[in-house]
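To start, the structure under review is shown below, and the notes come after it.
All protein chains of the complex are present and in place, except for one that has been dropped.
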Amino acid sequence: MASSADTAATDSQGQGDGESRRDFLMLATGAVGAVGLGAVAWPFIDQMNPAADTLAVSTTEVNLEPIEPGQRILVKWQGKPVFIMHRTKEQIEKMKAEDGGNLPDPQKDGDRTVKPEWLVVVGVCTHLGCIPTGTKQGEVRGEFDGWFCPCHGSHYDLSGRIRKGPAPTNLPVPQHAFPEENTLKIG
Amino acid sequence: MATPTFQNPIVKWIDHRLPVFTFMQHELHEYPTPKNLSYWWNFGSLAGIVLVLMIATGIVLAMHYTPHVNYAFDSVERIMRDVNYGWLIRYMHMNGASAFFIVVFIHIFRGMYYGSYKSPRELLWMLGVVILLCMMATAFMGYVLPWGQMSFWGATVITNLFSAIPIIGDSIVTWLWGGFSVDNPTLNRFFSLHYLMPFVIVGIVVVHILALHQHGSSNPLGIDTKGPQDSIPFHPYYTVKDLFGLGVFLIFYAGFVFFAPNFLGHPDNYIQANPLATPPHIVPEWYFLPFYAILRSFTADALIYLPISWLMSAKLAGVLAMFGSIAVLFVLPWLDFSKVRSAKFRPLYMWFFWLFVIDCFILGLCGAKPAEEPWTWISQAATAYYFAHFLVIIPLLAKFEKTRPVPASINEPVLGGGDSTTGAATKPMEKA
Partner (left out) sequence: MKKLLLSAALVFATATGAQAAGDVVAPPAEQWAHQGLFGTYDRGALRRGLQVYREACAACHSLRLVAYRNLMEIGFTEAEVKEIAAEKEVRDGPNDEGEMFTRPARPSDKFVSPFPNPQAARASNNGALPPDLSLMVKARVGGADYLYALLTGYKETPPKDVKMAEGMAYNVYFPGHQIAMPPPLSEDGVEYADKTKATVAQMARDVTTFLTWAAEPELEDRKRIGIKAILFLIVLTGMLYAVKRKVWKDIKH
């Protein structure tokens, strides 16, 4: 019998000749249903976002007291290494003087610190993600006396700026603050 | 059946290479469904949707769960407290399991009432029983994962049952445990298998639906469709009816998830598993209670056990009866050889059907009670009746019951006499 097939055929074209105007009830119900589906879908997507306990440890506090002028340390923050350097006056002056120099990623030294004597940068090379050497005494520091990435030869200066090599941008400066005299809070 | 031509060129390109669209056209638009299906026929599609829900929530939970005895309980609490909407997804999964069993039990009772298991749908029915068994295995293992007191002790009691098997029993239990008691190896393998089983169930459901589509759905009258006047296309009639049924179901489901999420559970499972402290009453989840009652009925002095006491231990008898209570479902199409399908035309059978349903409730109630009088003898009587229903009452009814006359066609009772070839042919979306 043709009836079933007819209904099927017309359905595949849309509403069919008998009801050429969009049925308001069907449309409205479909729309409400779609909203419901979206509302249900959201928790399934959001649950992959960082959980509350992960967000709670998204800041790290560091005691700066034991760090001598000229000394550098490495701390972990959000699972990544962060270089902290207690810069001397001379080092700060030198970096400011080179603000207008030949910088692949031009940036003023003053814009990269909250307190000029404390350099805080994420120690992940902006090229392909290796950890540059130079934090410990005796490690290679590169031509600009800052940090050197052994993977592909990027050189960073005492402001964490890229000076030579394949890395495109300066070492990122994470949000940081000094809630107390000798305390650094990262993140 | 004419293969309709599609207009859309992309659809045509795909369909020529992989006829998914023709397949969907056939299954939804052309597939004839009896026009007199009642709302009791909603529960099959409902079960399918709950299965999808369980898989979706389960996969998401597995992103945060740790299947190690030292971390499992805490990882679930982390989901409840720290993971965004973790509490919602966990409660959906937990209450979804109960919803799945309620829907499936009603689906099964519907099949029993309307004789849906009879020829030519025996295999369809048996596949369904296999799905039930897989669901029970999945739920059992899933309940162990939070590693609460009931998780641990329920697992201990049920895995210990296998030691009742003569000669190889103890080896089987050690093999199941991966050790000398329920411990980390057990938990880990239960997690693996619990993740696997739902996909096995999906496969069996596909075959279940294939078997269904071979002869189409039965209907409340239990008589075959005689022609197109008895049928309507699945889409849009039953798609729309199923969606409405889904809406009703979701309201009840949401009621549990949001306002009584722990009503069907047991408080003891919010206590971390302690192998050195047995809870005062070990109780399985509600959907296992009837089977638990049957298992426990077989005590050393039970009347139902005494005739076979020379053959096996009471423990083994209980285990066999428990599995037997589901095994007997497999052979129902042969136990019930009555030519009339639907209880609508089998007045005596109808009574016994409802007695059986009540018996199942009584068994469930007994399963929740401690193993003391008067619950022990009530369990034993209810267990005896359960098997008597299938093995004695059903065949006797099949042989001796005077059934009511069955209508000539589905159309007939609807139009009040006489076959009409045009009856249901006019539909709102018909081309003139």
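First chain written, first letter: the chains are A and B, and each begins at residue 1.
Operating definition for what follows: contacts are C-beta pairs under 8 Å (C-beta built on N, C-alpha and C of every residue); 3 or more make two chains touch, one makes a residue touch a chain.
Quick caveat, the model's predicted, so the values are computed rather than measured.
Listed by label, the shown chains that the missing chain touches in the whole complex are A, B. In the complete complex, the residue from A:28, A:114 or A:177 that touches the missing chain is A:28. In the complete complex, the residue from B:96, B:236 or B:333 that touches the missing chain is B:236.
Touch with the chain omitted from the figure is made, among B:133, B:308, B:350 or B:365, by B:365. When the full complex is taken into account, the listed residue touching the unshown chain is B:254, out of B:20, B:210 or B:254. By the touch rule set out above, chain B reaches the unshown chain at residues 35-36, 74, 77, 80-81, 87-88, 91, 102, 106, 232, 236-237, 240-241, 243-244, 247-248, 250-251, 254-255, 257-259, 261-264, 266-268, 270-271, 280-281, 283, 286, 289, 361, 364-365, 368-370, 414-415, 423-424, 426-428. Think of the hidden chain as still there; on chain A it touches residues 23, 25-26, 28-29, 32-33, 36, 39, 52-53, 56-57.
Just so it is clear, only the chains that are shown with their structure count from here on.
Centre to centre, using the average C-alpha position, chain A and chain B are separated by 49 Å. Chain contact summary for the complex, chain A toward chain B: residues 1, 3-13, 15-19, 33, 42-44, 46-49, 51-54.
Chain B contributes residues 1-2, 4, 6-7, 25, 29-30, 32, 56, 60, 63-64, 78, 81-86, 88-89, 228, 231, 233, 235-236, 243, 425, 427-432 to its touches with chain A in the complex.
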